[in-house]
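Below you'll find the structure I mean.
Note that one protein chain of the assembly has been removed; the remaining protein chains are unaltered in position.
Here the chain labels run A and B in written order, and each chain numbers its own residues starting at 1.
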Amino acid sequence: MNASLFELKDVTFRYETDHPVLESVSFSILPGERIALTGINGSGKTTLLELMVGLNKPQRGTVTAFGRTRIEEEDFYEVRLRTGLLFQDPDDQLFSSTVAEDVAFGPFNLGWPRKRIMAAVRAILARLGLEGFEHRITHHLSYGERRLVCMATILVMEPEVLLLDEPTEGLDEHHREMLVALLKASPCAMLIASHDKALLDAVTNRSLRLENGRV
Amino acid sequence: MHISEGILSPPVLIGGAVLSAAAVVQGLRELDDEDIPRAAVLTAAFFVASLIHVPVGFSSAHLILNGLLGIILGWAAFPAILVALLLQAVIFNFGGLTVLGVNTFILAVPAVLCRMLFVPVLRRSHTRTAFALVGALAGGLAVTLSGLLGAAAIAASGRGFRPVAGALLAVHLPVIITEALITAGIVSFLSRVKPGMLVRKKK
Partner (left out) sequence: MAHADPRLRVVTGFVLAMLLAVSQRFDTLLAGLALAAILYVAAELPTEPMRRRLVHLNIFMALLLPFLALHATPSEGAWLPALALSREGAMAALRIVIKGNAIVLVVSALISTMDTPTLGHTLAHLRVPDKLVHLFLFTVRYVEVLHMEYLRVMRGIRARGFRPRANRHTYRTISSLAGMLLVRSFDRSERVLAAMKCRGFRGKFFLLDYFHAARGDFVFGLVALAFAVTLAWMEWI
């Protein structure tokens, strides 16, 4: 019985330029798995993560998520609500005036009632050491604080799978430790692209390396 | 409210061009050389923002935001809108060159008007609701005025055009509503994140 959360088969992807970014990539993510995704800069880690939630469409191969093959934009809608993708650049993710608004955005899309949303926002901010940040202006926060807020925006949606692109980059020691502890305690399956060896050693139990495909 | 090529009569085209030219000169006078990067980046931002589609009813409208541009730039909105329209005409082949003067006039006059009417009010506003309300008024008014000016230009171009003026305005109603709502949201956003953009200290 196939209980995989994500399954990629023979996925090939290239941008307009000829050079293929991903070549015949195949792997799956089972519940409870925490996979480290390594590879040099430009090896396609970000592209792969974005492809898994349908932000890029592969020229060849299939993406199966939560038991169904996903091809059209409409297919990925459900995937995005159950998968938390953390972007590498927080400015690509944050767009609201206050922290609370940005964190509440996902739950709004999920259709939760207002009260549940407000409670969830408060709870996740507390867990990330951001108590009292609800009314802070995201634009004025430091880089590290914005990264953590981004983390909050996806964790609050209670996803089944986390796709994280350099989650600890720019974080000071204190926040970094908090994040590592949080990830260790999390029930989510994860695919983490990172250069932070300590993070990967502490949290992940499998490894994938991207080099023109996979090794 | 872009009017395409070929519809307007020569007097309207020339009149619009002359008036806009004069206003552009005035706008350039208010723009120091040092202000040009800011005005240009804001013009680019408005250009990109006008590509955003907002669902309304069963279809969608695209944003214009000339009211907001006027509030932020004042008379400099004239050269800014001229540049944006020129770019639209050349990059997207949308709009037109012979009608550049008239279209600039149609969009920029309400913009400057919004600056004159609403910035004093914004200076005295303190609550989020107040800002949102001013934004809604500015957005709705700007687009309504643009619609009226456009209809007037068409009506002035020929006897048979008059019934079209009314029809144009009716068709624009959803656009007016979305502009009001979105401008309200943006002004509210700016009042929290960067109020200095809305109300600058006089030089």
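A few notes on this one:
FYI, contacts are C-beta pairs under 8 Å (C-beta built on N, C-alpha and C of every residue); 3 or more make two chains touch, one makes a residue touch a chain.
All of these numbers come straight from a predicted model, not from anything done at the bench.
Of the listed positions B:19, B:173 or B:193, the one in contact with the omitted chain in the full complex is B:193. Check A:63, A:85 or A:190 against the missing chain and you find that the one touching it is A:85. Even with one chain removed from view, subunit A keeps its contact list with that chain: residues 50, 53, 55, 77, 80-81, 85, 87, 89, 91-97, 101, 105-106, 108-110, 139, 153-154, 157. By the touch definition given at the top, subunit B reaches the unshown chain through residues 4-8, 10, 13, 24-25, 28, 31-34, 36-45, 47-49, 51-57, 60, 63, 65, 72, 79-80, 82-84, 86-87, 89-91, 93-94, 96-98, 154, 158-161, 163-164, 167, 178, 181-182, 184-186, 188-190, 193-194, 197.
By definition in this document, only the chains that are shown with their structure count from here on.
Centroids of subunit A and subunit B (each the mean of its C-alpha atoms) stand 39 Å apart. By the touch rule above, subunit A contacts subunit B in their complex via residues 97-98, 137, 139-140. Residues of subunit B that touch subunit A in their complex: 188-189, 192-194.
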